[in-house]
Structures are given as structure tokens and as C-alpha cells.
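With one protein chain withheld, the remaining protein chains of the complex are depicted in position.
Order as written gives the chain letters A, B and C; numbering starts at 1 within each chain.
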């Protein structure tokens, strides 16, 4: 594994630039927003609060990969339009998940960072297509991907010519039922020590439990993470999806104050 | 889960027809072939032997999802051409994996059964596209997909209008290092008892160990499986990929004789 | 691992004798009874029915290792007394679990086969003590023990001088919530192929679901198991513990007829 493009042997640490934000330097980066884009009014209000609190990038799902086809699948193009409008009004970079290689091109005018979700970490057609771009990409770990498989997924993008890859640890599937996933901070420390790409942590999916987001955010930073991606909402209990793991803006501000 | 289209409550058992073969009836179905299509001469020779031995459908990978982008990725279109030529000469239906929604249309003239591999079970864009066809599809279980997630993946296809879905249990990821995966025959018995789609088992990936393919083939049938999909090769040790779990034609014939 | 006493390299297959029953030969062995010994009247009635149906050894828990200290812990010595009385009246060998090295000596007059439960597979003090006896022992696999750890647990007994070890696969802990455990029949085929001790399967704990006990019993035998250990009850729904996975005597008779 020490001959991979992502390994420290292959070159200097990579700093991923999203507009004027550097990911991978000492200063920690915070990405936040709702699980799914719901409507313009809510989004703009949330975005302003998050920005004033120190959030660097706004996230929000337009295309939602849901376990069941009968669940809400996201606002799709309409969601992208909302994100674009918010970006312009609030002046904050936007990150959203893309699931289909055929959606990439049209998404590029709306967003600044592509997310590859956990379910698509092994979707090599999607990764190869993203490898042809220069757009930064957050590559989430597959729910039971080994570290090796995750590194190799990054190589699909790097070997295509796109170096702007940010790893995102978001919890792995284990036998434990109390938490939605088991956040694997060992993997964060391991990658940070040996590889040259930045890595952030998603304590929302990584725990699935609202009250654990705060302590696990601090633990992630202590383990060496370059930043956090956290689901937040003006009214967490009313979130269309992932309500149980979504925190309020106030709690998010507390986390940012603590880590910065 | 008892309101799903795939549940027994929703209708009669579904028999999937591939040419004149019925999958889901008392007679067991055997699908076999090499992990990857290598060349025409080898493929035609193998196909003839397999057919004479009672194999119902020929499998062979043209597009290979590999953990590393630096490994052999399959012969792609050239592989499909070889499969088509073999189909015509030997008169045997063909099954192959499709990974990219953009490859589906061009593949349809070459193959009789689409495989969705384990890595793409959560690739909902791909599943939705396949849901628009009538072509039979083998839906492999994700490497750590729960039964519920697997059933819901099938719903993505069924709800689009394509009822020709065959489940394929291929082993799940556990802590055990001796075997590549842990074959979950509990899941086979559970689905067979409660759902109306046929289910087959892949003891090659499900064990990853050549000597275990024979006993686990028998165990799969005893647990209620409607058939088997097994990697075979004229010279297993020379197989380009998956050599350790690939069996000889002779062993395959023994399995077929035993189960039929 | 091929230098272990349990490996085929170290000698002929071991046949474990329990009175006039041989475990490890072609004829399959069936052990059955309730999860916990409840009272004499129920036990004697059940024992007679099981024996007439072909069950070889009667099982019943006197000491029950329960997750919570506040749950029923078994009838202890009183349970052993009941088992002894049933053994004399029905003339059937008895198997029960021992958890504490200090209970071994007093148990020997009551029982014919010692069970080491899944929770105590790593209890090396207990294993060493059993290694000093000649009494047959059923060594259940730890809930997340690797095959290697399980083999090594057997070595603790074998190296002490007691060769009468019977492996028992009873399901491993995975992420799947539908079944209590995932029955690992790969492990059964692997051990049967490479090691010289008999191995039986517990499809009751291995599935945790009553309707799966029948098909998984057949699958276990097809995978190469030398026998089965199954929880049964005169009135399964009234079983004090493990009711969901306990089958009726009728279903048990069906299984015995099918495998013999």
C-alpha cells in the first residue's frame, strides 16, 4: 500500500482548496447543513446562521440515496437550484452528493464540492468520471469498507488526474445496536499518519445519536482529523430525514468554539 | 417488510424465465463460467464442457469491478463480443455483470441475464435503470447488506416494472479471516420462506476457498436455494482472477450430479 | 495450525463415545431437550418422546449463563438431580453446561457429556480443568471466535489429556438483525475437511428463529456436520427461555426422519 499515489511516499501532503478554504492545514474545517434540502426559506435562514457561527462549507442533499425506493428521494434538480441561490446570497461554498455519473456535468455549475456517499464508494464508474474533473470530492468510507479498499477507491480518482480528494470517516457497520455505526477513529489516525490526503469525520452518521455528536467531534479532532461534517437543522426534530442524529445550530456553534 | 412487492403477501411465487429455463421451480439451476472472460478459444472450450455437464447458463465477466484501479478491469466490449459468439455457437444463455447505467443498453444484445454485483447493490441509479427493462437480473447481496437493505434493493427494480429478479447470496463480511466471506444460508432459508422471488447461492465468493465449494453447494441446496452460481475454469490455477476459489469442470460436474 | 493435536496431520479421526453412541461416524447424532430444565414431570415426558423419536442424547440447562443477573439462572443442583432421575428412568445419556471449574467434580455423577457454552470458550481455567477428565465435552464456538481461536480452545482440553472433544458451531455475531446469529457452515466444512474431531451444529442458537431450524438442520448435515443439537419443548411458546428458537417435538421428529 506504500506505492499508492495517496501514500506519503508519493509526495507532499495534499491541501485541497475550496474557494479560499484550505483543507488539510492546521486550521480545522467545518461543513454543515441539513441531511436533505427541504425548501429555500429554511435553507437560507440556516445558511446565514451557520456562516456567522464559523461554518466553512454548506452541505445539503439534493439526490438522496434511500434504502427504500418508497422513501423521499430528494428534491433533485430543484434542490440544486436552491443550493445555488443560497450560495449566491450567503456567499458560502456548497457541497452535495452525486450518485449517478450522468448527473455530474449538470451539477458542476451548482456546487463546489462533490460528495461520494458511503453506498457509492465502490461505484467505480462514478469514481472514474470524477477522476476526470478538478472539482474537490469528499470520499466517504463504505459502510464496511476496509481501509485498503477505501484507499484504493481514492486511487480511482487520483489516477484519473484529480488530486482533490478528502477522505471522510463516517462510521462502520458492526454488531453494536445502540449506535447506528461505530466511528472508527483508529482509521483517521492511521490515514493521517501515513497518507497525504486530508481526512474529515462525520460524527452524525458515525454515531446516529444526537447527544454523541459533541463528544465525538472533539474526539475526532484529537485523533487528527482535518475537519468535521455535521448534520444540523433549525429544528432538528422536524428534519425530514436523519432527525435522530441532527443537532441544533446552537450545539454546532459550541462545537466550533471548542475546536477552534 | 410484509408490504413489499417481493413479499409472499403480494402475490404468487415468481418464476424467472431465461429462454427455456425456469428459475424458482423444483428443478435446480446451475450457472457457471470463469471469473473473467479471457479469450474466445478458452471460453468456447469451457462452454461446451459445462453445457454437456448440465450447466444451464454461462457466466463470464467482461466489466470487472476490482478493488484497485491498477488491476485488470476486464475485456469490456471485446469480452461481450466473445460471450455473444459463444452463445451462438454453443446455444447457451449468457449472464454477465453490468456496473454502469450507461452500459446497459449496448449490453442487451449480447446477454440474457444481467448481474448486479455485490459492490453495486446500493447503486440505486443502476437499479432504477434495470427496473425499466424486462431482462432477468441476478441481484447479489452487498458484502455487508442487511436482509432488509437487500430486499429494498430488489424493490427498486420491481417497482420500476421488472419482476425478473433473482436474489444471489454470496457471503457477508465478518471477522473470520480463514474464509473470504461467511456464507449466510440463514438468509437463504429466510427469504425462501417469506418472499416470492427465486434465490441462488454463490459458494465461490461465499467461501473463497476451492475445497469448500463442493460441501457448501450441497448445504445451499439443502437450505432451500433454487440454484447455484459457481466459478469454474479449465485450469483453475491459471485463472486471471479469483484462482483460489475457482473449481475445475470435473468438480463442477460432481456437484451437478449430486444435486440433480 | 497444521501442527495442532486436533489437525488431521496429528492422527486418525477421533470418534467420541458417549455410552454406546459414536460421534464422528457416518451415522448422525441428535441431541435435544429444553433450554433450561424446568421440572421433573415435564422433563420425563419430553425425554420419553424425544427418545422414541430417535434422539440420542438429552440436553437441558441446570446452570444458565444469562446476560442479566436479574434473569432466571437455572435450577442449579436441583436441575442436575432432575436430569439424573430422568437418565435413570428413560435410559438416555445426559448433556448439560458447566460454567464454573468448581462445579465440575460434583456434576460428574449426574451427566455424560459436559457442554462448554459460547460465553466460556475463552475460559481457559475451565478448559484446563476439563482437560484433566475423560468425560466427553461439547465445545461451543465463542460468539465471535475465529476458527483459529476455537481450535486453540480445543487444544487446551486435548493437551491436558482429554481427547473427547466435540466442536459445536452455534452461529457467530454479525451485523444482521433478522437472525440472532449467523450460522457459519463454512467453518463446519473447513473443520470437517482438515481436523480430526467431530463437529455438530446448533441451528437453534445459530438462527434464533423457529422456522429456520428445519432448513438449517438439513443444510448443516449437507455441509458435513456429524450431528445436531436442537432446543425442543413440549410447548415451545411456554419455554422459560429461548422460546422464539425452540421447536416442537413433532418438528424435531421430522428433522430426524429427513436426515437419517
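Basically, a residue touches a chain if its C-beta (ideal position, glycine included) is under 8 Å from a C-beta of that chain, and two chains touch if they have at least 3 such contacts.
Remember, it's a predicted structure, so these values are computed and weren't measured experimentally.
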Visible contact partners (per top-of-document touch definition) of the missing chain: A, B, C
Residue touching the undisplayed chain, where the options are A:144, A:204 or A:241: A:144
Sole contact to the chain not displayed, among C:29, C:111, C:152 or C:165: C:152
Which residue of C:125, C:235 or C:257 touches the chain not shown here: C:125
Interface residues of chain B (partner: the chain not displayed): 144, 173-175, 177
Touching residues (missing chain, whole complex) on chain C: 65-70, 99-102, 119-120, 122-125, 128, 143-144, 148-149, 152, 155-156, 159, 173
Footprint left on chain A by the chain that the document does not show: 144, 146-148, 172, 174-179, 182-187, 189-190, 192-193, 206-207, 209, 211-212, 215-216, 218-224
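FYI, only the chains that are shown with their structure count from here on.
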For chain B paired with chain C, centre-to-centre distance based on mean C-alpha positions, whole Å: 36
Length of the line joining the C-alpha centres of chain A and chain C, rounded to whole Å: 48
Multi-partner residues of chain A (at least 2 other chains): 144, 173
